[in-house]
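One protein chain is absent from this view; the other protein chains keep their places.
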Amino acid sequence: MIGICQFGAGRIGQIHAANAAASGRAELKYVVDVNADAAAELAGKYQASTASIEEALRDPDIKAVIIASSTDTHADLIEASARAGKAIFCEKPIDLSLARVEQAIEVIEDTGVTTLIGFNRRFDPTMGSVCRAARSGAVGDLETVIITSRDPSPPPVSYVKVSGGLFRDMMIHDLDLAHWILGEVPVEVYAKGSCLIDPNIGAAGDIDTAAVTLTSASGVLVHITNNRRAAYGYDQRLEVFGSKGMVKADNRSSTAVTTITEHGVISDKPLHFFLERYEDAYKAEMAHFLDCIEGKAKPMATMQDGRVALILADAAQQSVETGLPVKISQ
Amino acid sequence: MIGICQFGAGRIGQIHAANAAASGRAELKYVVDVNADAAAELAGKYQASTASIEEALRDPDIKAVIIASSTDTHADLIEASARAGKAIFCEKPIDLSLARVEQAIEVIEDTGVTTLIGFNRRFDPTMGSVCRAARSGAVGDLETVIITSRDPSPPPVSYVKVSGGLFRDMMIHDLDLAHWILGEVPVEVYAKGSCLIDPNIGAAGDIDTAAVTLTSASGVLVHITNNRRAAYGYDQRLEVFGSKGMVKADNRSSTAVTTITEHGVISDKPLHFFLERYEDAYKAEMAHFLDCIEGKAKPMATMQDGRVALILADAAQQSVETGLPVKISQ
Amino acid sequence: MIGICQFGAGRIGQIHAANAAASGRAELKYVVDVNADAAAELAGKYQASTASIEEALRDPDIKAVIIASSTDTHADLIEASARAGKAIFCEKPIDLSLARVEQAIEVIEDTGVTTLIGFNRRFDPTMGSVCRAARSGAVGDLETVIITSRDPSPPPVSYVKVSGGLFRDMMIHDLDLAHWILGEVPVEVYAKGSCLIDPNIGAAGDIDTAAVTLTSASGVLVHITNNRRAAYGYDQRLEVFGSKGMVKADNRSSTAVTTITEHGVISDKPLHFFLERYEDAYKAEMAHFLDCIEGKAKPMATMQDGRVALILADAAQQSVETGLPVKISQ
Partner (left out) sequence: MIGICQFGAGRIGQIHAANAAASGRAELKYVVDVNADAAAELAGKYQASTASIEEALRDPDIKAVIIASSTDTHADLIEASARAGKAIFCEKPIDLSLARVEQAIEVIEDTGVTTLIGFNRRFDPTMGSVCRAARSGAVGDLETVIITSRDPSPPPVSYVKVSGGLFRDMMIHDLDLAHWILGEVPVEVYAKGSCLIDPNIGAAGDIDTAAVTLTSASGVLVHITNNRRAAYGYDQRLEVFGSKGMVKADNRSSTAVTTITEHGVISDKPLHFFLERYEDAYKAEMAHFLDCIEGKAKPMATMQDGRVALILADAAQQSVETGLPVKISQ
């Protein structure tokens, strides 16, 4: 059993804790959260204890940490955990500052600990298999990629203000998918953003509607659109087109029921929220983290992947601000 | 926490035990199985003990039993558990003999214990919502029902010999669905059966391909077909047609991936096996059983439903044997 | 140019005339109809003349006739046309009396003229290719066939009274499809019928809802359901299941538009009426008739096929009346 300390007892932390506990391979020993009640409640569910960061990292039985606390704590926790020799699973993003991300990566590389970043799409049976098919040549040489991502409803403005903006907070998943599919870092980013859904988001200096073009060195063209609200729920689609055809990921719904009446052929809306849509992905992600710790697999989503996604998000933000395409130089 | 004793530690027993344990509302205290190793292994997974039937039923902390042992033990276990005042969840079928089923029901009615029968389709989000929609008038007055059920591959002949035959073992689920949708017991059954898949099944006196017509008192017509093998996996479909339209259940697949090449538009096969297809149904079924015990719900699938399905299966068997339609009189 | 005389200037006659004219291979010379105005109008559209049956059949330039008049005239027209040496395209059914059909076939066989019967499903790109795939072994050895046919709305009772009943008028298409797919005449027919839609249909001695089971000599089982009304339009589906999988025909709609809102995923209803649904089939049917006349093809739907379908329809009618399965002996 792999001893685990979990940082963060919120919504996504509860999911990771449950998946680790249900794996039969890990034992949740500590839950650390600034909210003592939340920490105690989650710990109680799995016969774990609450602890301070220092206590938890000092315990030699702890082999791994799950970082699911607020974004501004990620980099510090990564560094402290790496220095304590723990394997690290960290929710995206590593940090909103590229410089800070690069510092943390330096510490990781110095200590050589195993790390995994929580880009959930990579672990989703549907999204992941489209990407793997594309990478394996199933559609020949790549030509065009189209990614569509829409949230069911916009986040509260208080969250928008600390989120780093739509590109770093929401589109970062799509930018990572594009990077994974291409197998290389795009060389140019062009982005347009609008505030069409909630004027308060605009007042907070952010956008809620975005359209991005990525270009690879070889000329593969990627289109990504994001919307912060969709009347019908969570919309997560992807298509990869190449010389031999197309492979695509459609939405999933909760049932396979169709009703046909004089009004038309009516079937279920997409699954409404990311917690339902990526339920299987979260399980696979945790299983993969444990596999990596046990030496059975190599991390499918690295801190370098997190860094690249942030570079692309920063470039998109700069493009929106300047109105010009932005070259990427690594 | 509801103290539970589980009878049967096989494939389906493991699923029920896991769902009871994960519910947070029940504590698995005993596992009883003639295979001592299987019982010990399952018990160990949930900090439960192995026990004899008598020991388990004698324990006043046991409020409920899950009967997932071999079919020929169901009726005895139902009676003993009912006499011990335990709530009973019993896998289908109650018994292969209608007389024996009716005896067991008498004991249940005398003791007044809560009972639920494991007709998993009723708890499936897709199948269940089609049936509820049909019952609620969503498609108007019912006219025609079409049920298709195909297994991925035939069972071993050794199983066929003790299964009671295709109608009592496999189609019983579809007969129950028809009964539920109609809201009344059909008045006539006509059945045809062939052995087209495995001649050994024919040699064992059974069929592997069947087509049944049920007629309700009001003239609603139901068609059910069963096949013991489908090259593409598990096929579970249902359509209910009425004066205002149709509602139907299609198959579910493991991903929403589509590949389009010069060879066509290709998407995933249906989920391959009943354990995957009805995974959600098994969870909902156990949650419902616990709700019934806690007085929050009334059983959605009763022993009387089990009895009706067996009556219909017996009639189908008789129709195949005589070549004539069979009238049902309750 | 093949000189053609058309009998019948009604709805379906207009379609056949238009398709013959547009073929570029046939010249419509005469239109014959008891309704002189209708005959004149249709003739005028294609620079044809009206004529009596005798005049038309006497003209040596007439190589072929299209019989699209009322059912009770078909057999007489077939015999007269055959004796005049004309190739014959006849709308189904040949006649409602099997004896009369067999008389007409005798005349056809004596004269050796080319004949084709208008079983439109056989010429439909969707239905036809499912049947050909099934016949060619695409799904292995056949096991189960399921045919669903629903009209958008019931015919007027005046029509019902002269139609020969649901089996001879409506299901005859499905019985023919089953016969074609099986490649042999079924050995047994069992039918149930109800009047659930229009009590006037029941008062006229007919049914509006039917469920039929056909059994082949080798044990292939066929289920057919018919409904005289569907709230959502014309419903024409077919699935053929065998040892290697399934091939099926779904409905077609007029657009590929999907709307997704908070209310669900909504797409178009099926094409509403047989004239739209089988528009392509009617064109292909006429082209095939001309091919047969020109010796480029052998008739894909023969008068013998028409006879078999009527035998099956008669048996279904008898089964409904007696409540018993009916053996077919050819």
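First chain written, first letter: the chains are A, B and C, and each begins at residue 1.
We take it that contacts are C-beta pairs under 8 Å (C-beta built on N, C-alpha and C of every residue); 3 or more make two chains touch, one makes a residue touch a chain.
Given the structure is predicted, the values throughout are model-derived calculations rather than measurements.
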{"item": "Displayed partners of the chain not shown (whole complex)", "value": "A, B, C"}
{"item": "Listed residues A:T115, A:N227 or A:Q317, member touching the removed chain", "value": "A:N227"}
{"item": "Listed residues A:I12, A:A104, A:A210 or A:V257, member touching the removed chain", "value": "A:A210"}
{"item": "Touching the absent chain when the full complex is considered, from A:M246, A:A284 or A:V308", "value": "A:M246"}
{"item": "Which residue of C:S218, C:T261 or C:T322 touches the chain not shown here", "value": "C:T261"}
{"item": "Interface with the undisplayed chain - residues on chain B", "value": "231-232, 253, 260-269"}
{"item": "Chain C residues touching the omitted chain (full complex)", "value": "22, 125-126, 129-130, 133, 138-139, 244-252, 254-262"}
{"item": "Absent chain, residues of chain A that touch it", "value": "140-141, 143-144, 146, 148, 150, 188, 190, 192, 194-197, 209-211, 213, 215, 218-223, 225, 227, 229-232, 235, 241, 243-246, 323-325"}
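Note that only the chains that are shown with their structure count from here on.
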{"item": "Copy-to-copy rotation for chain A and chain B - C-alpha atoms, rounded to a multiple of 5°", "value": "180"}
{"item": "Chain C against chain A, contact positions shared by both copies (same if over half, else different)", "value": "same"}
{"item": "Length of the line joining the C-alpha centres of chain A and chain B, rounded to whole Å", "value": "40"}
{"item": "Averaged-CA centre spacing for the pair chain C and chain A, given as whole angstrom", "value": "58"}
{"item": "For chain C, residues that touch 2 or more chains besides their own", "value": "231-232"}
